[in-house]
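Let's turn to chain A:
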Amino acid sequence: MTTALEGRNLSRAFGGFRALDDVDIAVESGEIRGLIGPNGAGKSTLIDVLSGRAENWSGQIRLNGEDITRLKVQDRRHRGLARSFQRTNIFPAIAIGTQLTVASRALGETGLSDVVEALTLGHLLDRRADEVSYGDQRRLDLALALVGRPQVLLLDEPAAGLTVEESLKLAEILRDLVRRWGLTVLIVEHDMEVIFSICDRITVLHLGKILAEGDPGEIRRHPSVVSAYLGSQA
Partner candidate 1 sequence: MLIQVLNGIAYGGLLYLLAVGLVLIFGLREIVNFAHGALFMLGSYIGFSIAAVFNFWLGLAGSLVAMTVIGIFLDAAVLRPLRKHDHMVTVLVTFGILLVLEAFATAVWGKSFRSMSAPDLLSGTVQIAGEPFPVYRLFVIGVSLCVAAGLTAWLRFSRVGLYVRASSVDPTTTAILGVDTDRLSLIVVGLGTGLAGLSGVVAAPLMALSPTMGNYILIESFIVVVVGGLGSFSGALAAALLIGQIHNFGAIYLPWASTMLPFLLMVGVLIWRPTGFAGKRT
Partner candidate 2 sequence: MSIGESQLGGVGVRMAQQRYSWIFGLAALALVLGIAAPHLIASLLWMSLLTQAVVDMMLATSVGILVRQNGRISFGQAAFFGLGAYTFGVIAAREIASPELALLAGLVLPTVVAFLLGLVIARIPGVAHAMLTLAVGQALYEVAFKWRALANGDDGMSVRMPDTIFGIDSDVFQSPATMLVICWSLLVLMLLALSLMARSPFGQLTEVIRENDERARFIGYGTTLPRAIIYGVSAFIAATAGILQTLYDGYISPQMLHWSASGMAMIMAIVGGPRILWGPALGAFVLFFFKDIAGDATEYWPALVGGTLIAVTLFLPEGFAGLIIRLTSRAVRRIKGERP
């Protein structure tokens, strides 16, 4: 197994508050890695740092062995690193078909129709993104990350705000796509059912530090994880 995405000594502070405190993370290629932790643990901050969105952070990032620490967002994307957003981040007044086409132009047509089909967006291509339902917008957000068949996918709560039914469906779609395309995934999710059902390994973040890491079984039994986060859910 080779390491697809590796972050070392990642730190980010807001004023005096360390949202991310010297975190090391290595995601193996082909793996689905869960990233969990209570609200404010620093999960989104970690995704932001890895994807190039954050400013004023420190550490090193490698993608397939290549140092991408200083690369811009768009250059990371062209090297196969894509992400979705916790707060829906789409192009409001543009037709959904147009946004996906524009995205695929930058990244190559590969998998565009697969994405449209898998995320059942086909009937919405002519609709403006701000005219469709929230669930549709969440799938569009995900589709924009999937276009061009990235190698490593960072997902920040893809199921946030979806109904139980919708999020189970989404988990199924994800599992299917990941298997078919051999994607590497780092997924943040509060829905433990989704996390435990699709992840190979899980990293637990707490107050900006890594609290534990292991396979789902280990994490479920890990005493400090249970007390700090899972509580009665486990």
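To be clear about the criterion, a residue touches a chain if its C-beta (ideal position, glycine included) is under 8 Å from a C-beta of that chain, and two chains touch if they have at least 3 such contacts; residues count from 1.
With respect to how the candidates were assembled, all candidates are chains of the complex that A comes from, given by their letters.
Quick caveat, the model's predicted, so the values are computed rather than measured.
Student: All of 1 or 2 sit in the same complex as chain A; which one actually touches it?
Tutor: Selected candidate, touching chain A: 2.
Student: So in the complex, which bits of chain A are touching candidate 2?
Tutor: 51, 53, 72-74, 77-78, 82-83, 85, 89-95, 97-103, 105-107, 112-113, 116, 122, 125-126, 144-145, 147-148
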